[in-house]
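One chain of protein is taken out of this complex; the other chains stay put.
Let's turn to chain A:
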Amino acid sequence: MTNPIEIKKLTVAYDKTAVLKDIQFSVPKGSLTAIIGPNGAGKSTLIKAILGLIPKVSGDIKIYGKPYRAKDRLVGYVPQRGSVDWDFPTSALDVVLMGRYGHIGWFKRPGKEDMALAKESLKKVGMDAYANRQISQLSGGQQQRVFLARALVQDAQVYFMDEPFVGVDAATEKAIIQLLTDLKDQGKTVIVVHHDLQTVEEYFDHCILLNKEVIASGVTEEVFTLEQLHQTYGGKLAFLDKGKVMVEQTR
């Protein structure tokens, strides 16, 4: 069976410096994969390159055996929360509805069915009470949940999420994890750019260690080792008791 994601020899460059070199990995169906690496390792760039948002220099990207095409509707995307203007005059429900826009087609408006889906998915992330709230009046965690609800209504097979855990409260973190597990149980594949090394083993069954190139990728137990992490983060690792690792945060 073809893997949902198969990347071969992917290279991406800004001007003349390569930001991603010879990236090669595959992700099995129904897995939760974390992309881990230091700041500037090209984690977000990798996702954007896979989605065709930035041009690649060379390489081969296959989603279910085919090059990425938006109209196949196989892929859902959750951008970084900070990438949009939350003062935009729109409501939580409206933002979730945007996830349906790719399904609606030219010149048409979201219909009753789209509306029902959007409401249902807001409920799934525990935000149904806030449907009509203007988005700037939501907390960071609530905004992140709205973004996740929007990804859900995309009804995709593969999900890419860019740092969904950054700046969210504990309740939201739990809700996100519940959601990821649900998606996994439905046989969907989820790839998450992740920062918190302490939760990697708990949340994800697969890992990609990235620092401009793939240091290691595969099952978490095999890949997420001290040695490999050292190689990924260079000298930026700090150690805590009980063999736990954390990164000296630069932000």
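General observations
As a working rule, contacts are C-beta pairs under 8 Å (C-beta built on N, C-alpha and C of every residue); 3 or more make two chains touch, one makes a residue touch a chain; residues count from 1.
One rule holds in what follows: contacts and distances are computed from a predicted model.
Considering only "Acyl-CoA dehydrogenase", "Copper resistance protein B", "Metal ABC transporter permease" or "Peptidase family M48", the record for the omitted chain gives "Metal ABC transporter permease", by its UniProt protein name. Touching the missing chain, out of A:Leu53, A:Ala116, A:Ala171 or A:Leu226, is residue A:Leu53.
Set against the missing chain, the residues A:Pro79, A:Gly141 or A:Pro164 yield one that touches it, A:Pro79.
Interface note: of A:Leu32, A:Leu46, A:Ile61 or A:Val95, the residue touching the hidden chain in the full complex is A:Val95. Where chain A meets the chain that is not shown, the touching residues are 15, 48, 51-53, 69-71, 73, 75, 77, 79, 83-85, 88-91, 95, 98-99, 101-102, 104, 106-107, 109-110, 134, 150, 154.
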